[in-house]
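Every protein chain but one is kept in place in this view of the complex.
For reference, chains read A, B and C in written order, and residue numbers begin at 1 within each chain.
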């Protein structure tokens, strides 16, 4: 049986409170020894048209969720994780706010750390998500991960 | 001039609220693009004398802070970090609670992730800190990182 | 055939949802798109069919969900 893909999208920025709650939920899982967390934060890059003040994210949601499910299955097959969580913003996220939250937990640190890093790389490379940088003069520029 | 070492010790468990506050403080640093966080959680290991219910941490504090300062300087020399924070518990931390919080931030993800992992490895190996596992029958066992 | 467009492709075409007639495969889709939207010339994109990336020339069924995807830039 195929699981229906878990949603990863949140509207607007990911808040530190959400991260704290997510960490708190794991205190009942007493076989966890290590958590690894990656957070993406919107940077005030200086482009030709001026400073970036926000990024507006859009996604091909259905394809992104199916691909994320595939990545999740690969990661669980490769690493002995207790759990893994991914959240990505849609819509506008201002400079200094968080747009990506990847969270892996395992008995041992090396597994949690390696799995988190691999998930982040695959999310950036394989999920159909696009960031449009909004500059201070209101012009826009499509972000490029390369 | 040598900086006086920064304190890393907190009494008892590290709370998710503290982690959220620490993340929140970085929203003003708009040149940050990536954060990497490692959390150590006390595990309910099954030992010969029974289940672990808590770990009681002690440290040679002065030496640990001096060594941590040296690790911090090495990491900043090697990686282009915006900032790095480390917190370790002293005293009793119950199963499911957090005893270690390592937090690195950088413009780019690879740097933050690699620096965080290297800090965690060095902290575990080089800081004079000892964990005494407390079992359900109140007997104790000195933890071994090997 | 209905098509979805995302990111800079949607911006250039002026719509995120549009249709084209007489498309039998992904090669003919790309050709037709260029005729109708010459500004796509300078853009890289890949085609997905039912949420899977199409590798090489792929036959298209009128009921398939076909999308035009510029390089990803999430995170």
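Here, a residue touches a chain if its C-beta (ideal position, glycine included) is under 8 Å from a C-beta of that chain, and two chains touch if they have at least 3 such contacts.
In this text the structure is predicted, and so the values were computed from the model without any measurement.
Trainee: Which displayed chains does the hidden chain touch?
Mentor: When the entire complex is considered, the left-out chain reaches B.
Trainee: From the list B:35, B:88 or B:109, which touches the chain that is not on show?
Mentor: Looking across B:35, B:88 or B:109, the contact with the absent chain belongs to B:88.
Trainee: If I consider the whole complex, including the chain that's not displayed, which of B:52, B:100 or B:135 touches that chain?
Mentor: Checking each option in B:52, B:100 or B:135, the one touching the absent chain turns out to be B:100.
Trainee: Using the definition of touch stated at the top, determine which of B:17, B:58 or B:80 touches the missing chain.
Mentor: From the options B:17, B:58 or B:80, the contact with the absent chain belongs to B:58.
Trainee: Using the touch rule from the top, list residues of chain B that touch the missing partner.
Mentor: 40, 57-60, 62-64, 66-67, 88, 99-100, 120, 123-132, 142-146
The rule we apply is simple: only the chains that are shown with their structure count from here on.
Trainee: Relative to chain C, which chain has the most distant C-alpha mean position?
Mentor: So the farthest one, by centre of C-alpha atoms, is B.
Trainee: Approximately how many whole Å separate the CA-defined centres of chain A and chain B?
Mentor: The mean C-alpha positions of chain A and chain B differ by 23 Å.
Trainee: For chain A and chain C, what's the span in angstrom between their mean Cα positions?
Mentor: Roughly 26 Å, centre to centre.
Trainee: Distance from the CA centroid of chain B to that of chain C, rounded to the nearest Å?
Mentor: 49
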